[in-house]
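In this view, the complex is presented without one of its protein chains, the others remaining in place.
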Amino acid sequence: MRNISILEGINRALVDAMEADESVLILGEDVADPEDGGVLGVTKGLSTRFGEHRVRSTPIAEQAIVGAAIGVSLGGYKPVAEIMLMNFTTVAMDMIVNHAAKLRFMSGGQTNVPIVIRTMTGSGFANGGQHSDYLEAWFAHTAGIKVVAPSNPSDAYGLLRSAIDDPDPVIFIENLPTYFAKGEAPESGHRVPIGKANIVREGNDVTIVAYARMVQEATAAVEALAARGVSAELIDLRSIAPWDREAVLASVQKTGRAIVVHEAVTPFGTGSEISAVIHENLFHALKAPVQRLGAAFCPVPFSRPLEAAFAPDAAAIEAAAASLLA
Amino acid sequence: MRNISILEGINRALVDAMEADESVLILGEDVADPEDGGVLGVTKGLSTRFGEHRVRSTPIAEQAIVGAAIGVSLGGYKPVAEIMLMNFTTVAMDMIVNHAAKLRFMSGGQTNVPIVIRTMTGSGFANGGQHSDYLEAWFAHTAGIKVVAPSNPSDAYGLLRSAIDDPDPVIFIENLPTYFAKGEAPESGHRVPIGKANIVREGNDVTIVAYARMVQEATAAVEALAARGVSAELIDLRSIAPWDREAVLASVQKTGRAIVVHEAVTPFGTGSEISAVIHENLFHALKAPVQRLGAAFCPVPFSRPLEAAFAPDAAAIEAAAASLLA
Amino acid sequence: MTNRTKPGTTTLVGIYRRMALIKANDERSRKVIMTGRLVMPYYSPRGQEVIPSAISANLNDSDYICTIYRGTHDMLAKGVPLKDLWAELAGRVTGTCKGKGGPMHITHPKSGVMVTTGIVGSSMPIANGLAWSSQLKGDGRVTIAYFGDGASNIGAFHEALNLASVWKLPVVFVCQNNEWGEHTAYEKATSAARIADRAASYSMPGIRIDGNDVLETYAAAHDAIGRARAGDGPTLIEAMTFRFHGHIFGDADAYMSPERKAAAMAADPVPRFRAWLIEHGHAGEADLAAMEAEIDAEIDEAIDYALASDFPDIAELSRDVFAVEAA
Partner (left out) sequence: MTNRTKPGTTTLVGIYRRMALIKANDERSRKVIMTGRLVMPYYSPRGQEVIPSAISANLNDSDYICTIYRGTHDMLAKGVPLKDLWAELAGRVTGTCKGKGGPMHITHPKSGVMVTTGIVGSSMPIANGLAWSSQLKGDGRVTIAYFGDGASNIGAFHEALNLASVWKLPVVFVCQNNEWGEHTAYEKATSAARIADRAASYSMPGIRIDGNDVLETYAAAHDAIGRARAGDGPTLIEAMTFRFHGHIFGDADAYMSPERKAAAMAADPVPRFRAWLIEHGHAGEADLAAMEAEIDAEIDEAIDYALASDFPDIAELSRDVFAVEAA
């Protein structure tokens, strides 16, 4: 099967979803073709193919974007709203958290908000403190919203199709530095169920839980560990809310050791939740405390050596695993 | 010493801080006396005493409020901005998270943002889904910002004075249902250091970590447990970011058991962080896994019986402790 | 006023019925809270009856509204049934939202009440989306976004009006200018002399009307709704009115000038329009008295129904969070 990039996987998922269902819409800054189909071309070709009534470029106004997505979904559509970078969700938090996440509950189930919010982030491109944050823990802490973060083209395709199918709001997190990472192309129509992790590699000594770009770092770490005779099991979480407790707990039951890796800062991050749940459920099976590996507790720095040291990398993951097994 | 309410404690802290330091300012919706000193009168008397140039009512525009606070602090002042309810921080997240929290770091230490954001929340007043959320975990997950949540008048006074003294931004969380709860009046000038917990009650069998209104519920639970012969240690965290690891770890080292209680929803809440850190540090000392007690994973419901069942109460805390000791 | 925008007797009496219902319902609400029969935050719309009553006379059931915490009048005028409404206020499972939303979040799609929000400014961006759905479907529906004068200073207002104009959406933005945002007077918060003037920022028609005048409000709504239905885009209507009571039940209004308030109450639009109807031969005193008695009875019945209904089961906490209940 031919290889495609994550960016292409996303583009195809949008094309196929729009083709399959007339109610699927796209809105966001620069998303239509007169605007180049997005600053990085993720939505390229869509407005030409499906019309600018279904693929609409918007003003720079994230509250208006998410509000329009919510409203049009109440009117029966399935909009995919793009918030260019995850840090820009900060100007739309009211719409996302107080409205999109809550309308189903507050209406007693009468209305629902089947929207997808695609957003992108990640350190490594020298974009500095206001363009690179991972904020998934905020949304995961919000009842009524789902959060996914694929690490390869096929999952990107399959999770986005599932997110669009989903009757509830989903935050779909893309990673800038791996947009052009290649991988196996999915079959058209492929779905990755939300809430289902992927066991990337089986192993017996330690479980490594990661998602998004950290899966690449963890993969390298797992290979290095294998060379050292350590058999690590790598779980690509893919969905953060809800996350696949069964898969993680089954793995740690087997290995007795776990490391959770993410690019967000460590304190109060998703690693804390996963660590707490593992400890609660496998108190006696654990051979060592769960380790959390997240970014340094600071804003994302600009300077190259600082940025390089900011998020966990393969070496840090390998070292953490080695220390757990020591 | 005479008793005062939490609301009075806050009011006094503001009066004393403004009296002591001309650079202390107040801004927010309805905060000045022509507007009644706030809808609940928390800032009553201040504009009359210190002038409307120092105590300014604002338009309903939380981005403008926090932005003005940031800017005036860059100009050398120490503003205390009121965001009436914690859910309304959602319209000002950019200003709080991308700017207030980051300017010191991004400027390489040249500028700092010594602001306090006072905000109020809490279930129990039938305010429904958009007025009662505890969102402290979001801010605690943000490098560059501190978070405190007092549970009594003296701590409210002392923490607010410390927050105003602090050279960095502090979110000061008030609780609506306990505004009129009485307690010992602090001495004028009293400070509660940020990051320092309060051991409300010493005990040997189990550690209960709580903050804000949950301290009242936990206090009742501790009394009920004492009646059953269980000696519980109650820690009022007071500061959530940074939180007092030393105090919590020392206590759990002694008791071997811990429960963390908060009113925010459990998943990805502050309880997860505290649980993870306890497990990491006291893996061998723990007799049972740390228990997390938070609100039901849903928006705050309106209907009285639902709202009553939403957040943890004394009975739930007591039951959790009993189950840990079983 | 052109003939086209002059309502006939049935319409006028229908508007009055809405107004009388809102007024009676408000009076009962305050009494029910005062006597402790119900506990809820209550934002009285008393004094603002004309606006949604005259607007709704131009709307179909299938048209949408998005309103705010204060919007009981907007909901009743749009047709939310009293029983469902009261059961929600009482937090009962028979309520519009099974008791889970409460007064600030009444939702009743059958009567077109799609969103009620407690966040200042947030009705507008969502209204745009509903209007966009109508534009896509070509279903001819119009969406009304209700909001207050204070809300015209928040970012969402600006973003929403700009988008609505650029996309030419079938939405009408109705600012109920009651001169106060909580305890803060209009002038202290709002830099525009008239909110209607802000429409120019969006190349959108903007009109300030006497929102306590039925004919003027009806005509402005008729024009704006007609424009929206015809595909000619959004309108901003600033309807001047006055809030008779405190911001929220329990607020003693110390910040208001007693004279101004007394004058506004003396000009109460409800009895005024009632008298006008009789004077102009649209209705007789006896007809209206009978209508009012009927309304009172309906409210009684609704409250009884509400208070006799069950509370929702605690299991409701985990329902409606997502489509599929978490295990």
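Lettered A, B and C in written order, each chain numbered from 1.
In this section, contacts are C-beta pairs under 8 Å (C-beta built on N, C-alpha and C of every residue); 3 or more make two chains touch, one makes a residue touch a chain.
These figures come from a predicted structure and were not determined experimentally.
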| item | value |
| --- | --- |
| Partners of the unshown chain among those that are drawn | A, B, C |
| Full-complex contact with the absent chain, from B:N3, B:T111, B:S188 or B:S323 | B:T111 |
| Touch criterion as defined above, residue of B:V15, B:L40 or B:V72 at the omitted chain | B:V72 |
| Of A:S23, A:S47, A:Q63 or A:N98, the one touching the omitted chain in the full complex | A:Q63 |
| Sites on subunit C contacted by the missing partner chain, in the whole complex | 153-159, 161-162, 165-166, 188-193, 197-198, 200-204 |
| Positions on subunit A where the hidden chain makes contact | 29-30, 34-36, 39, 57-63, 87-88, 90-91, 125-131, 296-299, 301-306, 309-310 |
| Chain not shown, touching residues in subunit B | 25, 53-54, 56, 58-59, 61, 63-64, 66-77, 79, 91, 94-95, 98-99, 103-112, 143-144, 146, 166-168, 242 |
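As a working rule, only the chains that are shown with their structure count from here on.
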| item | value |
| --- | --- |
| Gap in Å, rounded to a whole number, between the CA centres of subunit C and subunit A | 40 |
| Chain centre separation in whole Å, for subunit B relative to subunit A (CA means) | 30 |
| Centre-to-centre distance between subunit C and subunit B (centres being mean Cα positions), rounded to whole Å | 36 |
| Touching two or more other chains - residues of subunit A | 63, 91, 94, 98, 105-106, 143-144 |
| For subunit C, residues contacting two or more additional chains | 97-101, 105, 117, 119, 155-156, 320-321, 326 |
